[in-house]
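Sharing a structure with you now.
Removed from the display is one protein chain of the complex; every other protein chain stays in position.
Naming follows writing order (A, B, C, D and E), and every chain is counted from residue 1.
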Amino acid sequence: MNISNKTALVVSAHSADFVWRAGGAIAKHVKEGWKVKIVCLSFGERGESAKLWRQPNMELGKVKEVRKAEAQQAADILGGEVEFWDIGDYPMRVNDEIMFRMVDLYRTLQPSFVLSHSVKDPYNFDHPLAMHLTLEARVTAQAEGHNPGQKILGAPPVFAFEPHQTEQCEWQPNTFLDITDVWDIKRRAIECMQGQEHLWHYYTRVAQQRGVQAKRNIGITATRNIEYAEGFMRLTPSVVESL
Amino acid sequence: MNISNKTALVVSAHSADFVWRAGGAIAKHVKEGWKVKIVCLSFGERGESAKLWRQPNMELGKVKEVRKAEAQQAADILGGEVEFWDIGDYPMRVNDEIMFRMVDLYRTLQPSFVLSHSVKDPYNFDHPLAMHLTLEARVTAQAEGHNPGQKILGAPPVFAFEPHQTEQCEWQPNTFLDITDVWDIKRRAIECMQGQEHLWHYYTRVAQQRGVQAKRNIGITATRNIEYAEGFMRLTPSVVESL
Amino acid sequence: MNISNKTALVVSAHSADFVWRAGGAIAKHVKEGWKVKIVCLSFGERGESAKLWRQPNMELGKVKEVRKAEAQQAADILGGEVEFWDIGDYPMRVNDEIMFRMVDLYRTLQPSFVLSHSVKDPYNFDHPLAMHLTLEARVTAQAEGHNPGQKILGAPPVFAFEPHQTEQCEWQPNTFLDITDVWDIKRRAIECMQGQEHLWHYYTRVAQQRGVQAKRNIGITATRNIEYAEGFMRLTPSVVESL
Amino acid sequence: MNISNKTALVVSAHSADFVWRAGGAIAKHVKEGWKVKIVCLSFGERGESAKLWRQPNMELGKVKEVRKAEAQQAADILGGEVEFWDIGDYPMRVNDEIMFRMVDLYRTLQPSFVLSHSVKDPYNFDHPLAMHLTLEARVTAQAEGHNPGQKILGAPPVFAFEPHQTEQCEWQPNTFLDITDVWDIKRRAIECMQGQEHLWHYYTRVAQQRGVQAKRNIGITATRNIEYAEGFMRLTPSVVESL
Amino acid sequence: MNISNKTALVVSAHSADFVWRAGGAIAKHVKEGWKVKIVCLSFGERGESAKLWRQPNMELGKVKEVRKAEAQQAADILGGEVEFWDIGDYPMRVNDEIMFRMVDLYRTLQPSFVLSHSVKDPYNFDHPLAMHLTLEARVTAQAEGHNPGQKILGAPPVFAFEPHQTEQCEWQPNTFLDITDVWDIKRRAIECMQGQEHLWHYYTRVAQQRGVQAKRNIGITATRNIEYAEGFMRLTPSVVESL
Partner (left out) sequence: MNISNKTALVVSAHSADFVWRAGGAIAKHVKEGWKVKIVCLSFGERGESAKLWRQPNMELGKVKEVRKAEAQQAADILGGEVEFWDIGDYPMRVNDEIMFRMVDLYRTLQPSFVLSHSVKDPYNFDHPLAMHLTLEARVTAQAEGHNPGQKILGAPPVFAFEPHQTEQCEWQPNTFLDITDVWDIKRRAIECMQGQEHLWHYYTRVAQQRGVQAKRNIGITATRNIEYAEGFMRLTPSVVESL
């Protein structure tokens, strides 16, 4: 509960992505005393709010409002600090202003690790763009000549969280995080997403499948039980003191 | 110095491979109290003993003897326990007897991790074969129906150590081990390989380059200094409690 | 001849691409009663009109005019409906206005399948851009929040038609369309391309080679004869009722 | 219900694989009047019968017997015809006698499609070997000079069914089979596997996830409901008359 | 006509492969005074002699005889020296005796380059096996400890010649050989293959397509004309004195 000087950054293209894909990681690190900052680049207001749009007299501002409230509630449950950048979705576009805003955030936050989307996703162009932004801003934040005098960024590892159809996205989970002890928190955060109830079940099953796989990867002889897990694809090498 | 119940397994196709490619990892874990078992499948007597063969009146038995002595000396310096299986090289052939011998070793040793060669190597067919043996024996050692009653193997992670021409082997270092504090030990082990002095320099430079890269991957703001490192390609996912 | 409610969309970077690469598919589906819409993003006026440019007193407007006439004639022979968007070539640039125009077309047309270029082509940057536009517009057309009230797009499968140097483009034909019965139509359309006569022979041979391969993939015991075929790389999974 | 002259071949490394991975495909085609032949190369007696081995006084013959009974029962429920070749597992070994036996089966059965394991599987060496056998025997069965006078094999498409950890196996589902209407049959077949109850839930969830993905790939505007699906990776190109 | 001390090695799985796939390379180097040795591992008697097997009263010995005569005639026309090793096809099997025979040939011949099949071919298991033999024997021939006293092999570059369905074989032509000036010789050699007349046309078109591509890769401004070419995939790096 008290490694409180550590921080992490989660970059979510749409306002629900961080819940489905990284809710366990957020809750777990918060529980350990970390500060976890979540950036929602958009509300998913155009492309991931189908149920809202089917309501009568719906319009964009209202969709955003509802989506924001849901995401805020989920973030509160997980214990993360969320920011809404409202840059639009389907299609998402990132300009240099947004990029430098992310650089500033890196510099201020000095995260120990970073989470965002898969590098490829043929079903969703906003997702890889969010990761591209995450990576390019990270490199820029390392540049001594950017805002000289500021503390530059180190080299926090970057992980891609799980996309919807993993195999089509060339995404491979090389890291499983055991989230069994925070599963109930993640599930409660998931249930904030009123408009996407069909995904509650989908991502609950994802967590169960990854749990089985994580268990298999520690060996059936291990005494540790793993019921729920999140899979991540670590993009950057790890540097270790023992194997 | 006293996690002495932990063990590791290193499978080396030829008798010098474990020195160039994993000498630092061996020395480092031995220093931490691990038992590290090294299997030399062959002496590299036909394919990696050019200098010896250019001596007058050389013959196979004598080459093996010299190579064995060098490897034994290197293993002693590193602190590993070496076994010589003498199954031949260039070409290496593995039959089921060898495979089951490796299964037995896994079951007896119960290693916490395993090191062997890259999965591909168009320049060297013995190397991928050694890894194939390592992987297939690992899976067989996990089978409850193999020698029922024995303690089955868990799921030790498998790492591919660095091949000679990495890019041609589709080998990518996703894990860097800092070996700065055992470099002098590795270097002394390297110098046991009297017949391959040109490789002393080559693998010293490899360690320096990997050191620079490891340093870069922890960020230039990190205070830890890394001068020498070994790169490994972890083949199996890791299961973690924090990212 | 009368499934006339079905439609298809073909997105062609330059005005002749749809002929060489998808002429058989267009003619075949038109023959079955489909409406096939062809979008020529450019005339290939700068990069694929070498012969015209070698004529005296040639200028851009005239090149476009000739190219347009040839493409219109070819489309008429194939039975497709062609639109010329004239957005320029070598280099092609796509802005959001173009993207949304394509979204509108998807929504209006509601195509059952979509054809465009290979995802990669190191010899031609306009081609992958055309496919990128095709894919991004498709996803946007599926978004409920884009022009709410319009009928959203389903999930038409996307196929990449054959590029010039397939192996360099990481393009693999996973679908062969038998075009034997419409080959004469495709050939007549090909012959409209007065400025690229060397390609008539090239793409006739392509059709013959793909015919031989298609035949091989149904087995030499099959009684169906295939003399000409087009190869396509299906990018999206198929959902079937039997294998 | 009466395309009864069509046949399919399923090659299963261990006696339960065909149930988890292709049970829906088998039931679905049987329902349509197909004859589906299943070859169980082994009983999974050594590597996939952990629960049995933990019973007192267990020995190999008895494990095989129990596993055979379960698989027979499952095949009966699915409606497939099963053969047990008993060639051993963990490690599986295939000699030419086995290969030619498979060639004979191809020639006799003349299947319209073939199902087996993924081409790669770092967690399981028996699985890729089963697919290798399936592919090599298929090519040999096409050779005119093998047992001249017999009817040679055509070119039945080959599909890899779903492995346990798809992303590690470089397996990608390019074909989804809707198994909603035979799910209850598959589930009953699954429940025959008394020793692997934990996998009942795992593969039920797999079917649900693939169902959601299949639905997404036909588009949310489609009226067809898909609750359960099986994913397959088609290895050979399809030859079609329309796209 | 007189660099007569240079040699090349071509390893052909079946007796016609060297003609379709490397006939131009053989003729071209022979014309320049090279000695080109061709090894036909089999006659393709079982898998590539369909037309012969359809003749009445055909049997294996006779098929081999006819195929041998055709291949000998083709080799004579090309100017290569052919050896027939008769190790069988569909399936081909290679034991150590064959491997060491190839090692001996490397040592005796000391080729400046080597040609064989693609490393992968899902349609033909004999082809990748021939390349595997070619590569493993090459490495063994470099081993000082193999038959000490013999002149060891250097590092001749290895090229994979063109398979039947290139894209399915992950084969990419990174090297085009202009065979325009020896095309008539290759075509005459091709016409020796009486049983595979359909392939005459196929591989003539292959040569024409590769000619067009080669021309494109030197640029349309180049004055050199290329009408026919062969594509090769160089597997080993080149070492050059200028780029």
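In this section, a residue touches a chain if its C-beta (ideal position, glycine included) is under 8 Å from a C-beta of that chain, and two chains touch if they have at least 3 such contacts.
Because the structure is predicted, anything quoted here is derived from the model rather than measured.
In the whole complex the chain that is left out makes contact with A, B, C, E. Among E:A8, E:L41 or E:A207, only E:A8 touches the chain left out of the display.
The chain that is not drawn here is touched, among residues A:D104, A:E136 or A:E170, by A:E136.
When the full complex is taken into account, the listed residue touching the unshown chain is E:I152, out of E:I77, E:L109, E:I152 or E:L199. Considering the whole complex, the residue from E:F18, E:F84, E:Y123 or E:F176 that touches the absent chain is E:F176. Annotation for chain B: contacts to the undisplayed chain at residues 50, 123, 164-168, 171-173, 198, 201-202, 205-206, 208-209, 212-213, 216, 220. Residue-level contact of chain E with the missing chain is found at 8, 25, 28-29, 32, 113, 115, 142, 151-157, 159, 173-178, 213-214, 216-222, 226, 229, 231-232, 234, 236-243. Interface with the hidden chain, as seen from chain A, comprises residues 96, 99, 135-136, 139-140, 142-146, 148, 235-237.
The definition used in the following text is that only the chains that are shown with their structure count from here on.
Where touching is counted per the definition, the chains common to chain A and chain E are B, C, D. Summary of the copy comparison: rotating chain B onto chain D for the best CA superposition needs 120 degrees, to the nearest 5.
Greatest centre-to-centre distance from chain C is found for B, with centres as Cα means.
Each chain gets one centre point, the mean of its Cα atoms, and the points for chain C and chain D are 37 Å apart. Along chain B, residues 142, 236-237 each make contact with two or more other chains.
Pairwise, the chains that touch each other are A-B, A-C, A-D, B-D, B-E, C-D, C-E, D-E.
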